[in-house]
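Data block below; observations after.
One chain of protein is taken out of this complex; the other chains stay put.
Moving on, here comes chain A:
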Amino acid sequence: MDVLDLARWQFGITTVYHFLMVPLTIGLSVLVAVMQTAWVRTGRHRYYAMTKFWGKLLLINFAAGVVTGIVQEFQFGMTWSAYSRFVGDVFGAPLAMEGLVAFFVESTFLGLWIFGWDRLPKKVHLACAWAFSLATVASAYFIIAANSWMQHPVGAEIVDGRPRLTDIWAVLTNNTTLAAFPHAIAGAFAVAAALLVGIGGWHLWRKGRDGDPEEHDGIWRTSVKLGALVGAVAFAGLAVTGDMQGKLMFQQQPMKMAAAEALCNTEEPAGFSIFAYGDVSRPDCENVKSFTVPALLSFLAHNDFDSQVKGVNELVAEYRAKYGTNYPVDERLGELSGKPIDYVPILPVTYWAFRLMIGLGAISAGIGVLALWLTRRGRVPRTKWFPRMVLAAIALPFLANSLGWIFTEMGRQPFVVVPNPTGVDGMWMFTATGVSSLSAGEVLTSLIALTTVYAVLAVLELFLITKYARAGVEGVLPPDDKTDKTEEGDELAFAY
């Protein structure tokens, strides 16, 4: 493997990994703030215990999310220095804003929240939870604005061969951002919701099995209900914003959408493929049998059942005419130097990632609604498959999120900055030309080191989350169970 392949694997692994923790942090931090608000307003022990329990899981996860995020801030410069030089004038600003506006608030107020239980007045402490959780949402906004600019560059002109920012407002209100941001946030809530349903459902089932009807004032029932409702709303939000994204994608990145469908030839009207067998990577598509819903793709693309959707083969010809047939001859491009440009993303990846994203997301929301039905009006599910189902379902929205990002990032290859069809000429960049001039040994070292450390982190985080999830509220409540500690004692309410 050359530097380009290694650098791409590294970026893919570290980013997908980072984005396992991030959506859980975003979704769960807001839900914990909601729980704490309920406690401060009603004074009911149930909400206090929920805040403590889910807050503990949030903290275990947050630590791993933060530290893997630091890598991201450096990685653009380390492995993608040519890219960073090219886009810095535009792309750097939202990254710097993310740090100044979001990360400072996030980390400072999290520290206040963790250690402030006995130090701050109740309402101030609650405000810290909200500051922290809203900052996590804000950070998602800025980084998605940066990413959306790569998908659909706006608000810039080309000066001396490089994009130069002309309108920050256009970058921050890029229609791609406005669709992708709520989509990502809805995905974050889907993840947190599945955790609430899964762990809450397991506890509820266990309490029923052990004949403990009290079950802490209904902590687990409330958690399951909250999770199922949030999950259902999140899935509706995902569908709506996903549809918005799809329509933009047809205009802005037609190749990505054709790749999502593995649509080889232009169709009018085009059907939406539900499932295919055979090798979807064949450019001639002869060996693919696909179950399709007639004309649905046309509708998804243009809100019109009769419209034309361009296929991969036609688009390749268009792209060649617009963006060239061969890579420049440049030793830094390695094997690709002077070679023909392959404008087609890896079709099996884009096709299956897209389908699985939608399918797993839908199953996850369905299981949430099923759990809601099974626990209706005080019912306690007794069947053995219930806890297995809700626990296994925790993985689904995580996978769906990862697959969505894998689809959107691999679907824009071979570009790192995708040309905007209605934008400025020359504002695009091939992934191959963005990589740093490093030795393969350097990148291989970092790829192995980061992957190994991340694997260890994953094992430890899963171990700790499982341990604390299993222990329930007994593991997180103060021994004397004093919920309104106003007297400043000698002992810290919380210490590492």
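By our rule, contacts are C-beta pairs under 8 Å (C-beta built on N, C-alpha and C of every residue); 3 or more make two chains touch, one makes a residue touch a chain; residues count from 1.
FYI, contacts and distances are computed from a predicted model.
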{"item": "Which of \"NADH-quinone oxidoreductase subunit E\", \"Cytochrome bd-I ubiquinol oxidase subunit 2 apoprotein\", \"Gcp-like domain-containing protein\" or \"Phenylalanine--tRNA ligase alpha subunit\" matches, in UniProt, the chain that is not displayed", "value": "\"Cytochrome bd-I ubiquinol oxidase subunit 2 apoprotein\""}
{"item": "Given A:W9, A:F115 or A:F299, the one touching the chain that is not displayed", "value": "A:F115"}
{"item": "Residue touching the undisplayed chain, where the options are A:D2, A:D89, A:D243 or A:E318", "value": "A:D89"}
{"item": "Residue numbers in chain A that touch the chain omitted from display", "value": "59-60, 62-64, 66-68, 70-71, 73-74, 76-79, 81-82, 84-85, 87-93, 95-101, 103-105, 107-112, 114-116, 119-120, 159, 164-166, 168, 436-439, 442, 445-446, 449-450, 453, 457, 460, 464, 467-468, 470-472, 474-476, 479, 490-496"}
